[in-house]
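Showing chain A:
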Amino acid sequence: MRLIAYFFLGMGVFFATFGNIGMLRFPDVYTRLQASSKCGITSIISIFIGLIILEGLNSVALRITVITIFFLITSPVSSHIIGRSAYEEGILPWRKEKPKDKQ
Partner candidate 1 sequence: MNRWIKNILVLSVIIALGIIFFYGFNAHLPSKLAVSNHYITEGEKETGAINIVSSIYLGYRAFDTLGETIVLLITVSSVVFLLKKN
Partner candidate 2 sequence: MEFYLTFLLFLIGVWGMITKENLIKKIMGLNIVDSAIVLFFILIGHRQGSTAPIMEKGIKDVVDPLPQALMLTAIVIGICLTALALALVLKIDKKYHTLNISQIEKLSQNE
Partner candidate 3 sequence: MEKGERSEIVSIISRKLVPYILLFGLYLISYGHLSPGGGFQGGVVLGAGIILLCLSHGIFLTEKKFPLEKIAFLEAFMITIFILLGIVGLIIAKSFLGNIFPLKKIEEVPTAGFVFLLNLVIGLKVGAGIILIFYSLCERSEK
Partner candidate 4 sequence: MNNIPLFLIIIPLFTACLILLINFLKVPSILTKLISLSSIITILILIGFSTLNILIKKQIFIYNLGGWKEPLGISLHMDGLAWFSSLLGIIITLFGLIYSLKEKNYSFKFYFFFFILLSGMQGVILTNDIFNMFVFFEILSIASYILIAYSRENKAIKASFDYLLISSLGMSLFLLGIGFIYQGCGSLSLTGVGKNFNIANGIPPSMFQLAVSLIVVGIGIKAAFIPLYSWLPDAHAYAPTPISAILSGIMIKISFLAIWRIIHILEAINFQHFFLWIGSLTALIPVIWALSQTDIKKLLAYHSISQMGFIIASFGAGSSLSLTGSLYHLFNHAFFKSLLFFSAGAVIYATGIRDLRKLSELYKKIPSIAITSLIGALSISGIPPFNGFVSKILITTSLKEYPLPSFLIFLAGIGTVASFTKLMMIFFNREKAIQENLGNFSPNKIKKIPKALIYPLIFLSIICLLSGIFPSRIAQGISNFILLKDLAYPLKVYSPSNIGKSLTILGLGIFLYLLISTKRGKQISLALRKRELGLNNSLLLVLAGLVVFIIFMKVL
């Protein structure tokens, strides 16, 4: 049981690292946002699952679940609002090839 918890914790760290690296390497706002929003929430969820397994089901687990649900609701919203503000400001998304006429 404990090993599973450690596995989840390790996964949390792993995803956090990748989210950060992605945020470091990607070329523009949107792609960075992609990396950070996905990996951020995954790492948080992994860590919390790990902790819940470690602690067992009690009031701590309840409180951690509340925080997790809160994160599940707010994190995409804040990603969305950042992306939206960039979009409305007219920052063009990075393209692999140069944009052609169609679309």
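How were these picked? Simply put, all candidates are chains of the complex that A comes from, given by their letters.
Operating definition for what follows: contacts are C-beta pairs under 8 Å (C-beta built on N, C-alpha and C of every residue); 3 or more make two chains touch, one makes a residue touch a chain; residues count from 1.
Because the structure is predicted, anything quoted here is derived from the model rather than measured.
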Candidate from 1, 2, 3 or 4 that touches chain A, complex-wide: 3
Residues on chain A engaged by candidate 3 in the complex (per definition of touch): 73-74, 77, 80-81, 84
